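The following block contains the structure, expressed as structure tokens.
Of the protein chains in this complex, one is absent; all others appear in place.
The chains carry the letters A, B and C, assigned in the order they are written, with residues numbered from 1 in each.
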Amino acid sequence: MKKTTIIQREKTELKNPILIEGLPGLGIVGRIAIEYLIKGLKAKKLAELYSPHFAYYVLVTEEGSARLLCSKFYYWKDADEKNDLILLTGDSQPQTIEGQYEVAGSILDFAKKKKVNLIITIGGYRKEVKGVPEILASSTNPELLDKALEAGAKTIPVGNPIVGTAGLILGLAKFKEVNVICLLAETPGYMPDPKAAKSVLTVLIKMLNLNVSLAGLDREISKSKQIEEKIIKIEEQRKISELTRRKIEEDKVSYIS
Amino acid sequence: MKKTTIIQREKTELKNPILIEGLPGLGIVGRIAIEYLIKGLKAKKLAELYSPHFAYYVLVTEEGSARLLCSKFYYWKDADEKNDLILLTGDSQPQTIEGQYEVAGSILDFAKKKKVNLIITIGGYRKEVKGVPEILASSTNPELLDKALEAGAKTIPVGNPIVGTAGLILGLAKFKEVNVICLLAETPGYMPDPKAAKSVLTVLIKMLNLNVSLAGLDREISKSKQIEEKIIKIEEQRKISELTRRKIEEDKVSYIS
Amino acid sequence: MKKTTIIQREKTELKNPILIEGLPGLGIVGRIAIEYLIKGLKAKKLAELYSPHFAYYVLVTEEGSARLLCSKFYYWKDADEKNDLILLTGDSQPQTIEGQYEVAGSILDFAKKKKVNLIITIGGYRKEVKGVPEILASSTNPELLDKALEAGAKTIPVGNPIVGTAGLILGLAKFKEVNVICLLAETPGYMPDPKAAKSVLTVLIKMLNLNVSLAGLDREISKSKQIEEKIIKIEEQRKISELTRRKIEEDKVSYIS
Partner (left out) sequence: MKKTTIIQREKTELKNPILIEGLPGLGIVGRIAIEYLIKGLKAKKLAELYSPHFAYYVLVTEEGSARLLCSKFYYWKDADEKNDLILLTGDSQPQTIEGQYEVAGSILDFAKKKKVNLIITIGGYRKEVKGVPEILASSTNPELLDKALEAGAKTIPVGNPIVGTAGLILGLAKFKEVNVICLLAETPGYMPDPKAAKSVLTVLIKMLNLNVSLAGLDREISKSKQIEEKIIKIEEQRKISELTRRKIEEDKVSYIS
């Protein structure tokens, strides 16, 4: 494999499909959100994206085999025949600049082939959060942006960066003539953040009129709170041990000399 | 986008155009200078340069959209019909060696296509500065260098390096048969330095007989002085806090052990 | 040499060949195991693999010449005419992500050309080990995996990564339609670990019904234990010297000030 490759796993006709992308990044927000949608909508596998720009390891699977890092496209057919969905998430972001451009370009090319007219990219936005994380939006299309604002999002301050695949798809969109909106959830970013994912899904569901309950995310939110509290305690313990250790060694030296 | 690409936005016939380049680098000197010229001359957009060698993020725009990192060419038509100008600045320098060579080569190719005979590259030269920053020049053409010296520049000590796009355009010039002069302003380099930009513009304006007032830069210079003083105070404060914190922790350990 | 190249050194017809790969990695397990097999089976050189993605140095040879870093394929002919073996080991793993994908792909292509139906990749699995290191297995083929489990291996926890060439060959296998099993030996990983290599060879020999004695490895195991004990002592000594040195310097300063 010399370059990014997308392998289609199922042939199916999609109606006015919208592509929603969420690769892992800050707070793993995008991936948590997309995986929740895939489960909730019972979406089916459509295609896989492989790239020599992902990290060079494989992951052991449930069957005892192992698979390359990849991104996966799922599809969901809208019973109302308005907009089918393509949902994209994966194991990692590309590891080099050139890889980031290549993968984002491949996703856009695939979207065009599938006649996608709207892409929604999801990610995190680093911020210490008190209460409910807010959603920040940026779009190639002012009407789309308005729709997101009506659904509860805010605009991103001018000049701020959007890093990685969620940003590059937005930036490369104008060369491919496709509408893109990027939704970022505020997150401290250093831990998986289901609370941020819930915020972004709330806006998304309003925008697309989806029928998905977010109750399942509340369990993960309470779990992640407990983990965070444990980590803080462990870190405090670690610091004290480290300082104690150093002091003991210094005493030892005083003794030696 | 697999390689550096220049997209022309306006078709216009330019008369004996001179290209002046200033990408961000030490003290952001080049970019501050070029942006000031663009504003002062009311130059118009000519073309955009995109590259998969820039960093992999996008920047949010005033309309709420976001754009890829890029460099932008502007043009200005000389009322005296002597030398039209093409002004080039951008968001960042390429992030890899190979990218630096590719982008500098693309700029030179575009200049040749536009029948540019003279390129002026602008940057910073690291030095602690007291008083007015001096301008250092290097050129493929001895007459051009003399002209810069007459306008107040000094030569660069033999063997000194000129890093990044400003340097590579100068070095690659001989393969493209175009005259290049590089003007570097002395700058400590760690902060945006409008004072250095003013120095370089003073020389440039003399060399090209441009009719641009530099008064606007004085406001930015006094603003940047205030910021610098604040940063120094904050840094002192930070050091004291850090040392205090360490001492407190050591006391805690003494207490524990 | 612009890309990975395999140069065949001998033309020989191989019968149902199995390829066993062990490049250096954690604990150098793979390489120790393959080199032991090459010696024990008196395998002969088949081919060499060169790549501009290995590190940029050469190694001095016994004849006083020097050679590029490379990987070497050896072959062994099965007297029972069941499965000939191709044994692959080398000096290093590729140094970049893209290089890792390229080299693993080249190995798979060569295996296909040689009509290999089964590839066994060998490596280390980081773990502090007490007693005999256990062997962890992952395979593209459930029957193969069962065979490994019967021979004493355990499965790898779902979601765990397998890093480097041993993993990528496993992951890329499904694009090339070849069966692959990966055997990893538990190892702390920071030192050559013949004990781990012995564990993995024990499983391998059972699986393939090979007639190779592992007695030779016991000498290396006892040697490596002595080295490890020496290193621990040296490290303790180094820490004490470092602390003593610091204390002396601080005293000097107290004296100066």
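Some notes on this structure:
Heads up, the rule we're going with is that a residue touches a chain if its C-beta (ideal position, glycine included) is under 8 Å from a C-beta of that chain, and two chains touch if they have at least 3 such contacts.
Everything numeric here is computed off the predicted structure, so don't read it as measured data.
Contacts of the undrawn chain with the visible chains, over the full complex, involve B, C. Screening C:Val58, C:Val158 or C:Ile232 for touch with the missing chain picks out C:Val58. Note that of B:Met1, B:Ala151, B:Leu172 or B:Val212, the residue touching the chain absent from this view is B:Leu172.
The residue from B:Thr12, B:Asn160 or B:Asn211 that touches the chain not shown here is B:Asn160. For chain C, the residues touching the absent chain in the complete assembly are 1-2, 52-68, 95-96, 99, 249-250, 252-254, 256-257.
Residue-level contact of chain B with the missing chain is found at 97-98, 100-102, 105, 137-142, 145, 155-164, 167-168, 170-172, 175, 182, 239-240, 243-244, 246-248.
The rule we apply is simple: only the chains that are shown with their structure count from here on.
The most central chain, judged by C-alpha centres against the centre of all protein C-alpha atoms, is A. Homomeric contact chain A/chain B: same residue numbering on both sides for under half of the interface positions. Taking CA atoms, the transformation carrying chain A onto chain C includes a rotation by 90°, reported to the nearest 5. Note: the chain lying farthest from chain B is C, by mean C-alpha position.
Mean C-alpha position of chain B lies 50 Å from that of chain C. A straight line joining the Cα centres of chain A and chain B is 35 Å long. Under the contact definition stated at the top, not a single residue of chain A touches 2 or more other chains.
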